[in-house]
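All protein chains but one are shown in place.
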Amino acid sequence: MQRFTCPFCGLRDEREFRFSGEAGKTRPDTTRDVSDQQWRDYLFANRNPMGAAREVWVHQPCQEYFIMERDTVTMDVIGHQQLRKDAE
Amino acid sequence: MTGTRVAKGGLIDRSASLNFQFDGKSYKGHPGDTIASALIANGVRIMGRSFKYHRPRGAWSGWFDDPNAIFNIRLGGDELTNCPATTTTLEDGMEARSVNAFPSAKFDIKGGLDRFHRFMPAGFYYKMFMWPDWHLFEPSIRKMAGLGKLDGHEIEGYQSDQIHDHCDLLVVGAGAAGLEAARTAAKSGMSVVLVDDHRTAGGSLYQMADVEGVCPSDWVHQALREIKAAGGRVLPGATAYGIYDHRLVAIAQERGFGLAPLLIRMRVGRCLLASGALDRPVTFADNDRPGVMSLNGAADLLARYGVLVGERLAVMAPHALAADQVALLRQGGASVEIVENIEDTPEALGGKRLRGLRANGRTYDCDTILTSAGLMPVVHLWRHAGGKLRWDDTMSCFVPDSGPDWIEAIGAANGTFELEDALAEAQAKVGLSAAPARRFAYYATPPLPVAGSMKRQWIDLLHDVTLKDIALAARENYVSVEHLKRYTTWGMASDQGKTSNVAGLSAMAAIQGKSIPQVGTTTFRPPFVPVPLELYRGVHKQQQNHPLKRLALEPQHRSAGAAMGEYGGWLRPGWYGQGEPIDIVNREVLMARGRAGIFDGSPLGKIEILGPDAEAFVNFIYYNTIKTLKPGFIRYGFMLTEGGVVYDDGVIARVDDDRFIISCSSSHVDGVNALLEGWRQDGHDPEGVFVHDTTAHWSTVTIAGPKAREILGGLDLAMELSAGEFPHMGLRETCFAGRPARVARVSFTGDVSFEVSVPSSLAPVLWDAAIAIGARHGAGPIGLEALSILRAEKGYVVIGRDTDGETMPHDLGFGIPRLKKTAAFVGDRALHNAHASREERRHFIGLDVPEGSEKLANGAHFVKKTKDGFASCGYVTSSYDSPTLGRPIALGLMDASLAREGTEVEVFHLGETRRATVTRACFFDPDGERLNA
Partner (left out) sequence: MRDDSTKWHPALGMDRHDIDTGGVRISLIHPDRMTLISGPCNAALEWSGIGTAIGWPEVASGHSYALRCRRDQILVVNGPDLTDGWHADRGLAVSDMTDGFGVVDICGGDALAILCRGTEISHEEPSRSANRAFFGYAVMIYAYDAQNHFRMHVPRQLLDGLWSLLQSFAQQASVVAEMDK
C-alpha cells in the first residue's frame, strides 16, 4: 500500500485519499458563452502523462484538497502543494 | 538404499518421538523435523506423482525449492490441502496423503498415463481432443488436472490476524549475512527486525564445521543474544513473501498447523535481503526420478535434520563450493563419486528405484544422484521492489544489479557465497559503505542442456515441462520468454519456477544460439511461496465486509416485530409483524392513507451549510433557485453532476440568512458531503462557507397521514400546527424534553406529513410517545416497503431507481430552472448541449394497465417494431399493486415521442408482450389537496 502526504495531516495510508481530477483545470464561467468544446475539455480532456503528473487529491479524514505530483510509472510521490492558507 | 537418520547431529530433538502417517503407513520422527525430512529418514522416497504424467517423484531438496512433495495433511480433525512437505513442521498425529495419486504415491493407478506422454506435450489441449467437440473432453481433463482435493470442511477459528508494523531496518534471512547485518545494525541503534522462514535461525551455517572458531549453533545463539540485547526483534517462522509500493514488506508468520498465519505489513526504512541461494539443477535424461536431488538440499538435510539421503551418491556439481558439501556428506557416512567434465547427456537409470547414472560413456553405480549446475541467488523480493538483474558469466547466475536505494542484497543473495566475504559485506552494507573486494572467486560451469536424447529431460518438475516442450515452443515460434512461459506453463506452478527458471532459459538460449541474458526473464510477483487465501481475509468477513449503519431506534423496531433489511446502506425496518409480508405491507399503506403512518426517517441527511456565503453556495450547488428561499421554508431540489445528470434529490431548508440544512437522500449522504466539500474548497472561498454533516446527531420520526396533525399535537412540542400557521414545506424550531428539536413539514407519502428531529439520545422517548399517541388514532409504525408504495402512488421519484445515468431534470418535468436560472450552478452548461436538447429524450411517465391485469414487471421494456425486430423505447422503473387504488400502478422512463398521456404502448418482458397506457406520473391526489391540508 502506498502512502501519501496530506499537507495538513502528514504521511498516511493511500486508502485515506481519493483522486479528484487533473490539476490545472479551471471551471469556465458559465454565465458567459461557453462552447461545446470548452465544456467538453473541462469535463473530459486529460493529458494523462506517462511520468510526472499533477493531480488534485483529497485526504478524506480531514477533507483537505491539495495538489500531489506523482510519477504515474514508478508510483513515486514527487511532491505536494497545499491549496489552503494556514488557518493557524 | 534410500534415506536414513545418522546417529548424531542435526538440530532435531532426538530425545522425543513424534508419530505420523503417510499414505496409510505409520512412521516416527522427531521435534524439529519437517514431514519430508522425517519421511526421508524413514527411507521413504516416493512422495507423490507428477501433475501431468503421474510419474513417481521424491523430494528434490529440503526446503521451499522442492516442487514434488506436496501432501494433504490431516491433524485433529482439520485438513489442509497441498501442504509443501519440506516446509511443514512435523507435529504428533499428522496423517499425510500424497496428492494426485491413488491409492498411494507408490502405487498409482494413473501411473500408466506416462506411456501416452507423446500425446500430451505442452499445449496438447489446444490441439488434441478438438473433434468432434472439445466440450466433450473438457470435464474429464479438468477432473484430472489439479493436485490435492479440498475436503470442504471449515476449520474453526482459522482466521488470520493482520497487523501494521514498522522498523528502521528489516533483514530478510537469518543466515550468516543476515545475522551479522542485524547484529551490526541493532548495536548501532537502529530499530531492527530480523525474519527467517525457518523456526531455527542459522541458514546454511549448520553445514560448516565451525564458524569463526565456534560451532555453528553457538555462533548463531551468540548473534541472536546480541541482537535482542541491543533491542532488535527476531521473528522465527516468518516469511517475507512480497514487497509492495513505498517500502511495504509483507511477512507471513506461521503459528502451527490448523492456525492461520499472522500477516505483518512491515513499513521499512531500509531492507537488507539475505535470502540465500538455491541449486540450479543439471538437466539430463530422466532427471525427475526419485533419488535425483539437489546437492545443497542433501547437505541441508544432513546438517539440520541428521538425515542422509542415500548411501551411494553420484554427484554432478561443477561449481567452486560443491567440494565442501561433498565432504560433509562423506563425513555423514555416504560414499560419493564425483562425475567431472560432463560431455554428453547423462541418463538416470532405474524407475521407482534409482540404480545408477550413465555419463561420459560409463555407468556409475549409485542409489542417489545429487546435482547442482551452480548456485542461484534468491532474488525474488529484489525484483518485487523493482530491482534489476545482471547475468554474471563467471558465476553463471543472475545477481542483483541496480535498484531502489532503500533495499540491498547481501551474502549469497548477492552472489557473495563465501562466509568471510559475506560477513564483511554485511557489516559494510549496514553502514552504507561499499563492500570490500571478495577474496573467494566463485565460479560455476553448468553443462548446457542438449536436446536429442530418446529419454525426456525435465525442466519444470511441477508442471511436467520437458526439454522437448521447450524445443516444441521454439519450433512453433513461441520464442519470446513470455510466450514460452505461457505456452509450455514452465515456471507457472506453485513453486514459481524456483528450480525451473534458469534451466528453461538456458534451454531456450541453447536452442536459439543466444546467451541467457538475451533470452531475458519473466516478472517475479508476490507471494514468494504459496500462502493461504485466509492471510488476505482476516477480519474482512461477514459484517465487516459491508457494515450496515444502525438506527438509534433499532431496539424499538425489533421489539415491534420489524423485519429488518438493508436499505441504502442502513439496516431499516421493511415492515412490522409476522405473517405474509405483502399483506402486512398493504395494511400499512392503507393505515397510512386512512389514519397515519409513523416511520423512522433518521438516515435522511442533515448537512448544514453555514456562513456569509452560504446562500450563494447552495444556489450554485442546486439546479433550482435557492437564494429566494426564506428562513422557515423548505424547497425540493436536485443536485446535478457537471454532466447535467441528476445525482440526488432532496429538500433544502433555510433556517437563517446564513444557515441552510440539506436533507439529501439517505443513501447519498456521504457522496453529497464529499461533493459539497469539494466545491467548497476547489471553487469557492472556504472561509466564507462551512459544511457540517450533523446526520448522526439527529434522529427523525416522521408522522404522515390525515391524523398526523392530531398525533403531533399530543407530543407537546409547544408550536402552532394549523395549516395556516405551519404550511406545507415549512420548518419550525422548537424544544423536546428540554433539548432543541426541529419539525419540517415535508411529505414523501403525499399526505400531511411532519418530520420531527431530535438529538438521537432522545429518539426512543419521541418514538414511544408518537406510537402511544398514534395508537389512540388507529395509526402505527410503517416500514420502507409501505413507504415505497405510498410515494409511488404520488409519482415521487427515487433517484437511481426512477432515474438512470442519463436522466436530466427536464426529463422529470422540472424544466424551468434550465430555461430561467441565470446564476451559475453545477451542471448548467451540460443542460444545453445537443444531447440534452434533443427531442427524443426519455421522460418520466406513469402507466395504467387494462382492468384486471397483473402489475407490470420492473425493468420491462417499452418496445416498438423495427424492420429487424424490436427496439426499446424505455422501461418500467417502479411497479406495484396499489392497495389505496385497488389496482396496479407503474412509473417509467419513456421516449418522448411515445410519452404522451393516453398513448398505448407495448411492454415486453421475458418473451411476453402486454399493453399499457401512458398516464400522468401521479395516481393519488393529483391536485395536492391532501398534501396541503
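The first chain written gets the first letter, and so on, giving A and B; residue counts start at 1 in each chain.
Going forward, contacts are C-beta pairs under 8 Å (C-beta built on N, C-alpha and C of every residue); 3 or more make two chains touch, one makes a residue touch a chain.
For clarity, every value in this text was computed on a predicted model and none was experimentally measured.
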item: Full-complex contact with the absent chain, from B:Lys25, B:His164, B:Arg330 or B:Arg475; value: B:His164
item: Contact with the hidden chain (one of B:Glu180, B:Asp279, B:Glu608 or B:Glu755); value: B:Glu608
item: Contact partner of the left-out chain, one of B:Val99, B:Leu147 or B:Leu551; value: B:Leu551
item: Omitted-chain contact residue, chosen from B:Gln543, B:Ser722, B:Thr822 or B:Thr866; value: B:Gln543
item: Candidates B:Trp570, B:Tyr622 or B:Trp767 - the one touching the absent chain; value: B:Trp570
item: Sole residue of B:Ser480, B:Ser760, B:Asn858 or B:Thr919 that reaches the chain not shown, by the stated touch rule; value: B:Ser760
item: Footprint left on chain B by the chain that the document does not show; value: 159, 161-166, 255, 262, 265, 267, 539, 543-544, 547-552, 554-555, 558, 562-566, 570-571, 574-575, 581-582, 585, 603, 608, 610-612, 614, 655-656, 658-659, 686-687, 690, 692, 694-699, 740, 759-762, 785
item: Residues from chain A at the interface with the omitted partner, ascending; value: 3, 8-13, 15-16, 60-64, 84, 86-88
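Note that only the chains that are shown with their structure count from here on.
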item: Distance between the centres, which are taken as Cα means, of chain B and chain A, whole angstrom; value: 27
item: Residues of chain B touching chain A in the complex; value: 244-246, 248, 265, 267, 386, 642-643, 674, 677-678, 681-683, 686-687, 822-824, 828-830, 833-834
item: Parts of chain A lying in touch with chain B, wherever the complex brings them together; value: 1-3, 18, 20, 27-31, 34, 36, 39, 42-43, 56, 58, 60, 63-65, 74-75, 83-84, 87
